[in-house]
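Worksheet: one structure, shown below.
For this depiction, one protein chain was excluded, whereas all remaining protein chains were kept in their positions.
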Amino acid sequence: MQEVNKYFEDYNVGDSFTTAGRTITETDIVMHAMHSGDFMPHHTDAQWCATQPFKKPFAHGNMTFSISTGLCIQAEGINPHGMSYGYNKIRYPNLVFPGDTIRVKVTVKSKEDHPKHADHGLITEAKETLNQKDEVVCYAEHVVYIEKKNP
Amino acid sequence: MQEVNKYFEDYNVGDSFTTAGRTITETDIVMHAMHSGDFMPHHTDAQWCATQPFKKPFAHGNMTFSISTGLCIQAEGINPHGMSYGYNKIRYPNLVFPGDTIRVKVTVKSKEDHPKHADHGLITEAKETLNQKDEVVCYAEHVVYIEKKNP
Amino acid sequence: MQEVNKYFEDYNVGDSFTTAGRTITETDIVMHAMHSGDFMPHHTDAQWCATQPFKKPFAHGNMTFSISTGLCIQAEGINPHGMSYGYNKIRYPNLVFPGDTIRVKVTVKSKEDHPKHADHGLITEAKETLNQKDEVVCYAEHVVYIEKKNP
Amino acid sequence: MQEVNKYFEDYNVGDSFTTAGRTITETDIVMHAMHSGDFMPHHTDAQWCATQPFKKPFAHGNMTFSISTGLCIQAEGINPHGMSYGYNKIRYPNLVFPGDTIRVKVTVKSKEDHPKHADHGLITEAKETLNQKDEVVCYAEHVVYIEKKNP
Amino acid sequence: MQEVNKYFEDYNVGDSFTTAGRTITETDIVMHAMHSGDFMPHHTDAQWCATQPFKKPFAHGNMTFSISTGLCIQAEGINPHGMSYGYNKIRYPNLVFPGDTIRVKVTVKSKEDHPKHADHGLITEAKETLNQKDEVVCYAEHVVYIEKKNP
Partner (left out) sequence: MQEVNKYFEDYNVGDSFTTAGRTITETDIVMHAMHSGDFMPHHTDAQWCATQPFKKPFAHGNMTFSISTGLCIQAEGINPHGMSYGYNKIRYPNLVFPGDTIRVKVTVKSKEDHPKHADHGLITEAKETLNQKDEVVCYAEHVVYIEKKNP
């Protein structure tokens, strides 16, 4: 990752970029179950899944979310002027199965002054994680606390 | 995990439980960086961290969030009547360093009928991940879509 | 995992429970080979396996045994009054292949006073790990050293 | 691993060898907890361990057992004439902590004809896993089903 | 990673860049030993290492080499016009211990026409992996087969 210097003023509502893709594999699902300790049968019991409408194990939403974050960071580089403030909304409207390839479309949704710190602002990014059929599999609103160049 | 059958009517605002604890290690941080592809220097460059106020690599927020989910699932078991609907807010008010032990306090914050599906409701749980000093290191509002016993 | 308080008196010969299921994947086999350093061709050389009666790589017995232990612990919770004493017999009567789903049936096989410690007893559990065809893939006799409520 | 051809007749009671050493790390314990799903606080909750006589997280017995098996296989190579039959006894008399280095001393304890198959015998190996202070941390009696050269 | 379009003509002898840093941990060494199956005592037997001049386990050269490659790719992005041709020299002049932070300095060392394909050339990059004391821990000469814009 390279350092990329961007200030509050450098972000405009509607700006958008899309990350590289990454294929989610059975290995990813097994490793996330192990690491998180989330062995819900939806993810790790293929026999039970076969009796359900979705038929086979699918990815943990939190894993899709974590990998989406990694894809964004690899695409954007390191911005020393910004810091994650949190998320205001996360939804998982479609399932991710082994073999699906995801990428993330990031759009600046809004920007506002910080209520208390005059030298910083808050940017809200809409992060849509899309699969190879362009379906949204994760939607997250990410708030970034970011320095102003000219406060 | 055991199956635990709980319906919308079985949840009351203010109900609360706390999970078992888990110590976050250097191994966890390295593995999350690898899996997510998020190699931000805050997590994987000890030399750079030594020049910063926080002094040493700390855990990715998303990893704390994922492990918190795993702790909750191990504590609650599998409820076939509920399904995660998403999150409305995630904040990381304090950092997690290797050696810190986290646990999650889950409290029913609110409950409401589902606007369209009369046989289901929505429960909002406040999930506070605490460290060994009882500081909140992750705060998440989790919405669960849950079947009514007597719609 | 939740704490579950059970004493020697709370176990009866013939008591039985069955754990949740977990599907064994190629990922599990590769990871166990790596971790244990057991790269026997039965587990990691598909070309050689194709020349054998079993045709393809199968799971290490010790991995099935370790995952069975994990399934039991997730089902039973943490009992602060008991402690593993060891195993008296382990057999692997059938092979486990990627895609097989295992669960464990635990039955109290016998109980006896501890020869030296009057305030403790020994419980022997028969642990049968079953696949989706109800074949036993691992049989273990587990001895638990456990506190008496009323010695 | 190299192929090593040994028959029933090539084993003598009292024969013994010792494997290379391997240091058990925090990483090993975290990875075994993840893989097995055994997140007992003895292994993954350092805060709770600090309140116990053993003071800090120790290795899962099953992991020591699995790694001991790997060390034996790397030392012995692949013998196409033998097959694991099971274990008759496993005990964990001392704890293994991160930083301890284990190795395995394998001794032929007994040998007998197979009751039904005249062309095979059963060898029982005593496998003592020792730490750097020569304390036994795992004791296992391993039964090997092995071809006779001259039945 | 972003796509970066560079042709043979865009590289000049002496061009240089340095990647982000990454701290090598005990976890990395344990995981590389597992994955490669290289359990040489230099990397995984702390007790034996304590008797040697280097005192404690150090990183496998091949792991430093692999992670150096990853650091370069994250810094350079994806160039669809180039392809790795191989390496002409790899040396490991200094050891890497847990806690060391490495980064890679890449310099274009030479460039030449491809002997057979007029539309491609060969670039040789000198890749110096440096630790936090600016010592070279891995030196590799990497040859890249790369398209010409104007053949």
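We just call them A, B, C, D and E in the order they show up, numbering each chain from 1.
What we mean here is this: a contact is a pair of C-beta atoms (placed from the backbone, for glycine too) under 8 Å apart; a residue touches a chain by one contact, two chains touch by 3 or more.
From a predicted model like this one, the values you see are computed outputs, not experimental measurements.
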| item | value |
| --- | --- |
| Contacts of the hidden chain among displayed chains | A, B, C, D, E |
| Residue touching the undisplayed chain, where the options are E:Cys49, E:Leu71, E:Val96 or E:Val144 | E:Leu71 |
| Touch with the omitted chain, as defined above, among E:Asn5, E:Asn88 or E:Ser110 | E:Asn88 |
| From C:Gly21, C:Pro57 or C:Gly121, residue that would touch the chain that is not displayed | C:Pro57 |
| Where the missing chain touches chain E, by residue | 1, 22, 28, 31-32, 35-41, 60-63, 65-67, 69-71, 73-74, 78, 84-92 |
| Sites on chain B contacted by the missing partner chain, in the whole complex | 34-35, 37, 39 |
| For chain A, the residues touching the chain missing from this view | 20-23, 25-28, 74, 99, 101, 132 |
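One rule holds for everything that comes next: only the chains that are shown with their structure count from here on.
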| item | value |
| --- | --- |
| Euclidean distance of C-alpha centroids - chain A vs chain C, Å | 38 |
| Separation of chain B from chain C, taking each centre as the mean of its C-alpha atoms, in whole Å | 29 |
| Touching two or more other chains - residues of chain D | 22, 26-28, 31, 35, 37, 39, 41, 74 |
